Each structure stands twice: as structure tokens, then as C-alpha cells.
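Take a look at the structure below.
Excerpt of the complex: some chains, original placement.
Should a chain be cited, it is by its letter among A and B, assigned in written order, with residues numbered from 1 in that chain.
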């Protein structure tokens, strides 16, 4: 298992981790298999989406903040229920393919660590399962 | 494959299944690998979120019921379209890491079977893939 350390800078933020993950994969020298990504937090998530235009991220963040507002009739005393809800809607894990020693992503796809209750020091776990067959 | 039997007691409910899953993992005696969780229903789901304060679950349930109300302009004759929509938004599968014979979860993370059209008798399938490398 490989653990990435991620520092978020905003309350809600999508941080592109594609490059770091590809570096780790290169070091692991696995030709064929799958990559499992787990976010071990309950107010953060991982998602795959566009990297070309930063306005896509901005629109995504604005809409999720609108659907799940920071303040509402929440009961949780810590005051971050919105972040917990967003974490579940986005999801805390992703599973991707390793083909010819490279991560198999679509042309426009990037992997994002999604912060919903920052800024904080966060972790992201990676695990490679080699395909033996 | 291991099948868990789960009885839900409410229409919408998040049932903590972390303990049962950890027990099954212990019995399987797998040191290193991944655990795949599949919910074989279309009006239920699986998610990972906080276990410490039950108010988090309450806030999550209230918000998803608000975003996807039970009654709306739905056409599906069974009347449970809201549950189908929630199932897709939460997702019916999770993939987690097994490290040193234990499930790798964050400090505050628990695994929840999410009932959206209960009460019902439900199932949850687990499969362990051992890491041979």
C-alpha cells in the first residue's frame, strides 16, 4: 500500500493527483493489473473528471455546494454534515486499470482528491493488484 | 463469495456492517488483498461514512430524502423510484484494501448498508481477492 499526503488549501477543492499517482505506478513497475484508490476520510472523496478547463471544476464545486449547502437543518454538532453528505455522493474509492505499465484513463480524465471540509492535511491510499493470469 | 443477510427495519436506514465484515475477513485469513462489496438490490446501496455521531447518518438521510423525495412526478408503477435513484447516487459497490489481515479503513470510517425502500430482508455479497504478488 502506498500512502499519499495531500494538503488542501480551501474548504471545498478538487486537487488533481493524476501525476503523483502515475509516478508511484511507474516506481512499482507493474505491467498489468488494477489500481485501487481509497480515501480514508469521511469528509473527502475521490472522483475522475475533466482536467482541461478549470471552469469544469468550478462548476462542479458550485453545483454540489448548492445541492448540499454548508448550513441547513443539520443536527451533527461538528457542523460539517454537508461535507459528509458530499463524500458519500462522490464516493471514497475508485478502481482503475493498469495496462502496459500505465494507468488506463480516457484522454480528458484526471483523478481528483476532493476536499469538502478543508483546509486540512489528508491522506489517500493506493494499492496495486497485479494480474497473474 | 460470502453472503450476508441483513434485515432493515425502516424505510430509509443506514446499517453499520463494519463489525460483521471484519469478522468474515478474520475467518478468511487473507493477509493481503482487496475486498469487494456488492449490494445485489436496485433500491439499496453501500457507502462508507462516519460512525461516531449518529446525527451524521440522520443528516445524510434527511438530505437525500429532500433531494430525492418519495413522491414526485414519477411514472414507475411500483412507486419506489426515489429508492432506485438514491441507489445509483450512493452506488451499489465498494472496493477496500486488506492489509496485514485487516480491513484498511480510516479512523472514522464505517461501512453502511443503505436501505432506501425498507423494511425488507436484504443481502450483501463480499468477495476477497488475494494479492499474489
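Some observations on this one:
Here, a contact is a pair of C-beta atoms (placed from the backbone, for glycine too) under 8 Å apart; a residue touches a chain by one contact, two chains touch by 3 or more.
These numbers were taken from a predicted model, which means no experiment stands behind them.
Summary of assembly composition: all chains derive from one sequence, 2 are present in place, and the complete complex in the structure file consists of 3 copies.
The rule is simple: only the chains that are shown with their structure count from here on.
The centroid of the Cα atoms in chain A and the matching centroid in chain B are 20 Å apart.
Per the touch definition, chain A reaches chain B in the complex via residues 1, 30, 36, 38-42, 67-68, 72-78, 81, 84-85, 87-89, 91-93, 95, 123, 125, 127-130, 132.
Residues 33-34, 47-50, 53, 55-56, 58-60, 62-64, 67, 89-91, 94-97, 99, 104-109, 129, 131-133 of chain B touch chain A in their complex.
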